[in-house]
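As structure tokens, the structure follows; a few thoughts come after it.
One protein chain omitted, others in place.
Up next, subunit A:
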Amino acid sequence: MVSTFAYKPGDHEAEKASNGYLMSLIAVIAGLPLPIINLIATFIFYLGNRKGTYFVRWHCTQALLSQFSLLAMNSVGFWWTVSIVFKDVEISNQYISYMITVFLFNLIEFIATIYTAIQTRKGIHISWWFYGDLTNAIVRK
């Protein structure tokens, strides 16, 4: 959802905010086998920019929050897979259904992240459904 931000961000701010999403994007790729990597990478970037301008902080927080739900979903998928490979758990319809669901949610997040990174780079403010509201409640001007 495109919405108006409190002020018009400068080019430098737009670049940093956009990098927040790119960071989480790279982390999603790198973190596919170990979902915690996503969160750690985005969190480090968030820490680095927590004293940045409002626009930068806002978008870094939105990127970080979106990683939490992925972490939960992907962790379950990861440990389920580990149990199948190394323990007595067998592949089942439940497992395949869960992995497809997780894949679909990761894909939606992935596309949304790319789109938001591009728009943010142009200085356009994108507020995600639910995550945008949550970010508004957390980040102070």
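By our rule, contacts are C-beta pairs under 8 Å (C-beta built on N, C-alpha and C of every residue); 3 or more make two chains touch, one makes a residue touch a chain; residues count from 1.
Methods note: contacts and distances are computed from a predicted model.
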Checklist entry - According to its UniProt record, what is the protein name of the omitted chain, chosen from "Acetolactate synthase small subunit", "ABC transporter ATP-binding protein", "M48 family metallopeptidase" or "Class F sortase"? => result "M48 family metallopeptidase"
Checklist entry - Which residue from A:I26, A:I44 or A:I96 sits in contact with the chain not drawn here? => result A:I96
Checklist outcome for this item: subunit A positions in touch with the non-displayed chain are 69, 73, 85-86, 88, 90-94, 96-98, 100-101, 104-105, 129-130, 133-134, 137
